[in-house]
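This report refers to the structure that appears directly beneath it.
Note that one protein chain of the assembly has been removed; the remaining protein chains are unaltered in position.
Then we have subunit A:
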Amino acid sequence: MSTPFYVSPQQAMADRAEYARKGIARGRSLVVLQYTDGIVFVGENPSRALHKFSEIYDRIGFAAAGKYNEYENLRIGGVRYADLRGYTYDRDDVTARGLANVYAQTLGTIFSSSGEKPYEVELVVAEVGETPEQDQMYRLPHDGSIVDEHGSVAVGGNAEQISSYLDQRHRDGMSLAEALQLAVQALSRDTNGSQREIPAERLEVAVLDRTRPQKRKFKRITGGQLSRLLERGAAGAAESGTGSDAAGSDEE
């Protein structure tokens, strides 16, 4: 019998991380941005039915890049976690921080257990607060680490490039149309810096809107409303070419 090759723990982890990262990079990136009335999720998604973003609980939304069956599994786990917690205690006791911790533990355990293959997913858990200062966004890479983000966050294959683009341009107090415009611009830049066009029907957009009267703040933006917002954002961008603050309220 031959003895198995020795692989150092560092090397084993590096291999697993590379495997997961490659899997995530095959999917398209998506971005999550704060705007004045909440948090907007934007991604390129040709499917109408298989969502990258979804509602977890009243004020909490979920976004994921990577392997669909794996993040769908985590999403449903999160919904179950949130609903059970809200049922046992109170709706206010379900928080994005709590959920992010559970996801981090779950991803971390899977990543470091040698019996399981690491999940090829990168998640964002976001919670909209009463004010923009109370908004929370957590990014959860494949290895179960957890990053507290502000302003904007990108996950997926091209995430680093996109987030540096967003960091430079995102500012507090953007309107929904402006934030959407910025997100689409960021997503449509190719690795070599050239722009391509993403048609509205390939975009998946959702918001956590703190101004919604219902207790459930998550809402998908589709069809006519999406095209109107995109037009308004484009018009605003053209106007603000001279550096003026693009005005434009965006009540639905």
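Following the convention adopted for this analysis, a contact is a pair of C-beta atoms (placed from the backbone, for glycine too) under 8 Å apart; a residue touches a chain by one contact, two chains touch by 3 or more; residues count from 1.
Everything below uses one rule, namely that contacts and distances are computed from a predicted model.
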item	value
UniProt protein name of the chain not shown, from "NADH dehydrogenase subunit G", "N-acetyl sugar amidotransferase", "ABC transporter substrate-binding protein" or "Proteasome subunit beta"	"Proteasome subunit beta"
Hidden-chain contact residue, picked from the options A:T36, A:N73 or A:S227	A:N73
From A:Q34, A:S54 or A:S152, residue that would touch the chain that is not displayed	A:S54
Residue among A:Q11, A:T109 or A:Q225 that touches the chain left out of view	A:T109
For subunit A, residues in touch with the removed chain	49, 51, 54-56, 73-74, 76-81, 83-88, 98, 101-103, 105-106, 108-109, 214, 216
